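Note that one protein chain of the assembly has been removed; the remaining protein chains are unaltered in position.
This part shows chain A:
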């Protein structure tokens, strides 16, 4: 395989009958942050994957190199751990358009094999076989549509368990907050929470800004604005300035209109 900027270039075809050659760019997955789901020396990083390549197609296609444990898709290369999706119904939006794939092999040998594949333009790698055909959009749409019609009872029970769990954790949190209201640490510092007799305010940006505004208002009240003669004079001058400014603004507007040749009536 040819190489390009550290990537191996894999010439591929959609299926046997296809004539167009595409290029996939492969590389071993290496990052600073370790990620248990995408283990080093087992994970193949693929860039430029067309949208129609789903998990099934890629798993089947790379079967030739070794057993594929899992395939992750992202829109862009990311170090973030793929989210563990516990729910059957509340799913994240599927990736649209071209994507990057992380193919995790069961053994390191799979990755080695994948990186040393020998395919050429005349004999390219084939993505889709009989076992994993490419579906066109109508088929895909139908599948998604049918999947979106969910079993109500199952959905309800899933929600119930989730909410029960949520209620439990939030109740626990409140409990902890309540209990720690009057706790002092060893240096005698108290953590202020929203509970208790003297609750603290929420740490929100808006609230902080409000407080700062109030402070500055208080400060400005202390300053006399029209006491000295020069101050009175200045306010008058400012009024004139305003008038002039308005005139100048209008003038600049006209200037702009002039530029767009707005004054040619015919």
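In this text, a residue touches a chain if its C-beta (ideal position, glycine included) is under 8 Å from a C-beta of that chain, and two chains touch if they have at least 3 such contacts; residues count from 1.
Convention: contacts and distances are computed from a predicted model.
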{"item": "Chain excluded from display, named as in UniProt, from \"Nucleolar protein 6\", \"DNA replication complex GINS protein PSF3\", \"CMP/dCMP-type deaminase domain-containing protein\" or \"EF-1 guanine nucleotide exchange domain\"", "value": "\"Nucleolar protein 6\""}
{"item": "Residue of A:131, A:152 or A:223 in touch with the missing chain, whole complex considered", "value": "A:152"}
{"item": "Sole contact to the chain not displayed, among A:81, A:215 or A:250", "value": "A:250"}
{"item": "Touch residues of chain A, complete complex, unshown partner", "value": "2, 4-5, 7, 9, 14, 18-23, 25, 47-48, 50-52, 76-77, 89-90, 96-98, 100, 134, 136-139, 141-143, 145-146, 148-152, 155-156, 159, 162-163, 166, 170, 202-206, 208, 233, 236-237, 239-241, 243-244, 246-247, 249-254, 256-260, 262-266"}
